[in-house]
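First the structure, which I've put down as structure tokens, then a few questions once you've had a look.
Yeah, one chain of the complex is gone here, protein chain that is, but the others are all in their spots.
Let's turn to chain A:
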Amino acid sequence: MPEIIINDQQIEVPEGTNLILAARKLGIDIPHFCYHPGLSVAGSCRMCQVEIEQNGRKRIDLACTNPAQDGMTVKTDSPEVKGIVKAVLEFLLLNHPTDCPICDDAGECKLQDYYMLHGLYDNRLNVDKWHKPKVHRAGPNVMLDAERCVLCGRCVRFCDEIWGEKQLGIFGHGSDEVLMNYPGKDLDNPYSGNVVDLCPVGALLDRDFHFQRRSWYLKSVKSICPSCSRGCNTYIHFDTDHDYKSAGKRIMRLKPRYNVDVNRWWICDRGRYGYSSIDNPNRALTPLIAGGETGWEQALTKSETLIRSSLKKPGPDGLALLMAPNATNEDVYLALRLFRDTVKFANLGYDIPSMEKLAADNILLTDDPYPNRRGFKDLGFGSISNTSEAAEIIEAIFAGQIKGLVVCGTNLEGMLGNQIDNLIAKLDWLIVLDTHKSSLMDKASVALPLALPAEREGTFTNVKGLVQKFEKAVEPTGQSLPLWEVLQRLGKRLNAKWSFEETHTVFKSLAEDKPEYDTLNWLATFGVNKGLYLDSW
């Protein structure tokens, strides 16, 4: 392993580590635009120049293209290097519109940061700046301001190397060089949003985030994307203090969080732009009894009465629970302890047959739109005596064998279409727990509103079996509650022998029953790999 000296500090790094990475290990940030550890090295922005002394010779060279070699002495802060970096920055800013006050990227822009750190010169330009397309629609999710672009080519390389099709290019020559999609062809790949994260300046922007919030107002929690079974690590960016625009919108955007085992630096557009279901007028806000609004106490009392009334007749064989695999491990654990172990339902199903199949690819997307199928499987969701198949449960209802049904998040209407009324007519009672309003909730004996993952904490087990925790960003909408809490309250009424105060105590109990899940230290931050790579490049 080569040993080098950077700014008088010695460090040993693995063979092939470039000088930007080596310096970052020492906490030294070498300014750069075009270098990103997830992409090939271009060496085009010229910002990362450093002084390298090797074999008695001194040279100024790029840090990104030079791997550390034994005996190198590198200086990133000599007067000569500082002068060169300043000059490169002046060229990059030459035709930059400096429209920072109206730029969405202000506050998280490398040009701004580097000007303060390495620039601080007075403008010497006394001719007009070149103008290029502004507010250009590059694709369904991404807009382009070509004037702000520093032509680093990260986005070009992302499309080419990660997605596999060159959808963006740098066209032209000299000062009229411009980043653009091919005329008439959109930047429309399923991972297009990543070019916004990669863009070091405000050239590529999320169309849905345009003019929504200043970046410095955003708060952030670590989360897990619930849009498919990959379980990509994300940040939820939210703001509840500046509600002067887009009233009621709390979640402003989702950003990928680096995890080498799951999603590296990327997330797909389906996950990234899927947050609109959270602050949605269609959210279920209050418990309902036979379609009429009520409070939790009345609704839970009613639920308790209904379940108790059926325990003798039709008895366990005539009772069923259907759960969609988007519930957390804590929810699954308590559902099992309540419905399987306490009131002893004989039919517990989650494997819904006619669900939406996603177009899986070999990048991130899986074909399973549910985030926790693996957790359901691992925790042994299913009944001990009768069936575990959702389809069989539905058949048994139509056959008149099942008279009481609890449904958690399962899209029965989507499955059954206009057969749904016939199904309800076969039941003595139906209890529905869901996050969004539906006619099923209106028709149910009792309907209970649930919180979404962004409104609570919990864990999902991804398709590879990795248990990952997500944090709560905002308060549950309306009167909605996390599922585990509903089950806790209902369990208390049904004489359950257990009681839990908080999500992590549920997880602790779960991990005692299921030792291989005991991989999380709940109070620490999980899912983030503390290592060489950080999120921000």
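In this section, contacts are C-beta pairs under 8 Å (C-beta built on N, C-alpha and C of every residue); 3 or more make two chains touch, one makes a residue touch a chain; residues count from 1.
Note that contacts and distances are computed from a predicted model.
Missing chain, UniProt protein name, picked from "Tripartite tricarboxylate transporter TctA family protein", "NAD(P)H-dependent oxidoreductase subunit E", "ABC-2 type transport system ATP-binding protein" or "Phenylacetic acid degradation protein": "NAD(P)H-dependent oxidoreductase subunit E".
Of the options A:Val13, A:Cys109 or A:Leu168, the residue whose C-beta touches the omitted chain is A:Leu168.
Among A:Gly56, A:Pro79, A:Pro101 or A:Gly184, the one in contact with the hidden chain is A:Gly184.
Interface with the hidden chain, as seen from chain A, comprises residues 160, 165-173, 182-185.
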